[in-house]
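A protein chain is absent from this complex, but the other protein chains hold their places.
Letters A, B and C mark the chains as written, and numbering starts fresh at 1 in each.
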Amino acid sequence: MQLYEKLFYEALKIRLLEEKIIEVYPEDKVESPVHLSIGQEHHIVSIMEPLTNKDIVFTTYRSHAVYLAKGGDLKLMLAELYGKQSGISKGKSGSMHLCSPEHGMMGSSAIVGAIYSHSIGMAYAQKIDTSTNNITLCITGEGATEEGVFCETLNFASLKQLPIIYIIENNGLAINIPIEVRQSYTIEKLAKAYNIEYHSYEDSFDMLTINNKFSKLVTDMKKSPRPIIIEIHTYRYLEHVGISMDYDKGYRTLNEYEAWYKRDPLVLNETLIKRYKNKIIKDIDDAINFAENSPSSFKDELLTDVY
Amino acid sequence: MQLYEKLFYEALKIRLLEEKIIEVYPEDKVESPVHLSIGQEHHIVSIMEPLTNKDIVFTTYRSHAVYLAKGGDLKLMLAELYGKQSGISKGKSGSMHLCSPEHGMMGSSAIVGAIYSHSIGMAYAQKIDTSTNNITLCITGEGATEEGVFCETLNFASLKQLPIIYIIENNGLAINIPIEVRQSYTIEKLAKAYNIEYHSYEDSFDMLTINNKFSKLVTDMKKSPRPIIIEIHTYRYLEHVGISMDYDKGYRTLNEYEAWYKRDPLVLNETLIKRYKNKIIKDIDDAINFAENSPSSFKDELLTDVY
Amino acid sequence: MNDIIIYKNAIKNSMHYALEKNKNSIIYGIGVTDYIGIFGTTEGLEQEFGSDRVFDTPISEDAMTGFAVGASLGGLYPIHIHIRADFLLLTMNQLINSAAKYRYTYGGLFQTPMLIRAVIGRSWGQGAQHSQSLQSLFAHIPGLTVIMPSSAEAAEKCYKYAVMHYKNPVISFEHRLLYDYKFNKNSSLIDQNNPFDSYLVEEGNDITIVASSIMVQEAIKASDYISKYENISIEIIDINSVSHPNQTLILNSIRKTGKLIVADTSWLSHGLGAEISRMILETDVTLLKKPMKNLGMAQATCPTAKKLEYEFYPNLKDLVVSIYDLHFGTLKGKKIPSEEEIVYQYKYFKGPF
Partner (left out) sequence: MNDIIIYKNAIKNSMHYALEKNKNSIIYGIGVTDYIGIFGTTEGLEQEFGSDRVFDTPISEDAMTGFAVGASLGGLYPIHIHIRADFLLLTMNQLINSAAKYRYTYGGLFQTPMLIRAVIGRSWGQGAQHSQSLQSLFAHIPGLTVIMPSSAEAAEKCYKYAVMHYKNPVISFEHRLLYDYKFNKNSSLIDQNNPFDSYLVEEGNDITIVASSIMVQEAIKASDYISKYENISIEIIDINSVSHPNQTLILNSIRKTGKLIVADTSWLSHGLGAEISRMILETDVTLLKKPMKNLGMAQATCPTAKKLEYEFYPNLKDLVVSIYDLHFGTLKGKKIPSEEEIVYQYKYFKGPF
């Protein structure tokens, strides 16, 4: 498969999976709130592509895309969302805390900003292990940068020149509150204040360009470890949490959405969609079946793994 | 009294008071740890001078200088340090938490960084009360800026254009750890990142220049309310907490100290020292007597003012 | 129908009242001005009272909590709202090191009145970080007043009192499942002079239940349920203020019944049941005739799967079983609520938070 097709395939998988979640959600089988990535899949697959399983990723409650792009398994994931013993974490984590240790996805926090510091800890472990050159990725929304801990970690990452990449997904929204109400700064100037290299990827839909730039950066960083911030301009199609559109709520316009939607490769590229959709749908259906047919979390799991 | 003499007088008062504390401290009458301002008095008096009693100040455990320069009373202060019922806070606060509400000194925190947010709260109250044009000062060391809450408050202050001045006393040290170990950023670039006006006062000993610049700034700010950061380069003569020099401990050199000391107006200006020293010493002795002769905090104060 | 008020509307009333009657009050927090408006409790307030007094904030809980301390010192009455109590863990430094201590440390020269509202709750698979009920962390700290209004009346009266009369920081936990609960508008269980006080919800002679927040409603349900099948007289006390429980009320009740269930929304260790136990054992070791029952969250992190979540939280069945056990010493032949009766509304809760 060509690179673009591969990226497209991965992005489409995420899109279709989340569309399936929307479909089944009203049946109440998904046993937790869901924060969907629809609209924000493209750049995620581009960024995960050059990473190895030893390169570590932390992300947020909006973790479906990252989980799948980093190598996560559809069956395990759906079983997790369905609250099944066969799920990734035996049904204990639900949608907000996906992980896949063997692929280097080390967890997702529902506490905004919490992973900044996890990431510098991991990057520090990587740095002082001189036998390897693995790196850490920390993926959050732009809203999370308002937590003071963001700056605390920038300071530390810069002081120690840690091998960490902050990916800031700027969708202009934190829940329903626009960025203008919340931020007096730009990430670019903040990066500069901490002497951290900054890149902006203006179009999150441009998978190839992002993949290309990012792959080079990773290669370079593995030679010269240092912290880097990448801001990606992107757009959330659906409500913050849940499965619906919310353009009727008055805080953003349908026009805005349409401007993105009509450029969306996952909608436009009918050739590739046609080529892969059926196969993906089948995988998803298999996973759904797996989830449906798995037993619920065992009661006696309630008190395991506390200590 | 001329302006310079007035400033000098106030600074000398702080110096002599703290020297008196050093003298009596071994007698164990001061009933708490002390963080002395010696070496850092000059700029404080210059900055307090143009403020009214309605202009509010918050500061840290290193609060003696600010307390006195803002109008605080020697007797009340010493009685407080001596753990007496006649102290500012009936002996409950000790040296680290001086305050003088009627002069607009609203408290001092021993938790590094805690007052940044108190200050934006106060400045917000000032701002939405359109009948006045009071301002808030927030005085901390440079180390405190490493707490993430510093950035959180810069963001908010800038968003709301609050009438707040951050005074950052940069003495290059947090306890015994030099700034290079702790900071990858400059305050100036941080200020810029948040679109906040920044000024640097390079020599904390230059009382007149500081007073002059600062007074203008205050006048201007009262017309055009906005957040401002002022960084003042200064030097701590003594150990972080306690009454001794610590140049034998290896983390800084006596040379460094001497370079400051030999320029110190509170040492060099013999004319003014001679003119005011006796009067100040007498006031201090009176205050010490007051403190000594006051009754200890009353036992039944233990459970008052909890709720 | 006219005699009904739902919890969230009672809170909204109190918020409106605050802004209207106390000109110094401000209301802020993440989501306060959006279309959801904290389960509707702040809906329309920005429009009516302006953006200086009702505003959203950056995602900076630490700063916005210290902000409350400073604003309070500056004469404002801050009401700071958190859509989930879990976020309070970012604010502990300001609440405990500053707000709780300001008045005392300065010998009474300052006061820092404020109201912190934080949403707790169960259900909908909110999991590890969106499910905690942290009242005990604050009740441990002198200087903090911690309340858990369990009814429309309690919420409305406590908040109005806090805003108009009370001079200390109040931290209030609202259970998200209560927002749509219907209450009698004319209920008058709350003491007007001390609305934070614990109070008697139901009088009885056989068993005392001391409960907090939604567990008060569960206790009422349990009592109703049992009354259909058995003749057990249950006394229910709403602790209302976790930091200032009414010791006399509680001990007198136990003196009468000799049997105690404490039903709280949080973990047991160092929790409310522990605190009530201390109150008893420091006073009179003969009060209880039988070992007490403590209901609360299981000794684990909250899991998301419904099956586990169901086991994790205390429920109607746990109450009923505890009551039978205390009263009869056995469950034999006793009617236990069905799963449908137990899960009632928390099964169907679907957010948005």
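Keep this in mind: a residue touches a chain if its C-beta (ideal position, glycine included) is under 8 Å from a C-beta of that chain, and two chains touch if they have at least 3 such contacts.
In this text the structure is predicted, and so the values were computed from the model without any measurement.
When the omitted chain is restored, the residue from A:Lys6, A:Lys29 or A:His118 that touches it is A:His118.
Annotation: of B:Gly121, B:Gly143 or B:Pro163, B:Gly143 touches the absent chain (contact as defined above). Residue C:Ser269 is the one among C:Ser51, C:Ser227 or C:Ser269 that touches the chain not shown.
Annotation: of B:Leu3, B:Ile22 or B:Ile111, B:Ile111 touches the absent chain (contact as defined above).
For the options C:Ile141, C:Ile232 or C:Val343, the residue in contact with the chain missing from this view is C:Ile141.
In the full complex, chain B touches the omitted chain through residues 31-33, 83-84, 87, 90-97, 109-113, 143-144, 146-148, 174-177, 181-183, 239, 241-242, 249-251, 296-297, 299, 301-303, 306. Mapped onto chain C, contacts with the missing chain fall at residues 62, 86, 89-90, 92-93, 96-97, 100-101, 104-105, 127-129, 132, 136-137, 139-143, 243, 260, 266-275, 277-278, 280-285, 288-294, 299-301, 303.
On the side of chain A, the interface with the absent chain consists of residues 56, 58, 87-93, 97, 99, 101, 106-107, 109, 111, 114-126, 128-129, 136, 148-149, 152-153, 155-156, 159, 301, 304-307, using the contact rule stated above.
The criterion applied here is as follows: only the chains that are shown with their structure count from here on.
Computed from the mean C-alpha positions, the centre of chain A lies at a distance of 46 Å from the centre of chain B. In chain B, 148-149, 152, 155, 159 are the positions where the chain touches two or more neighbouring chains simultaneously.
Multi-chain contact residues, meaning those touching two or more other chains, occur in chain C at positions 57-58, 60, 62-63.
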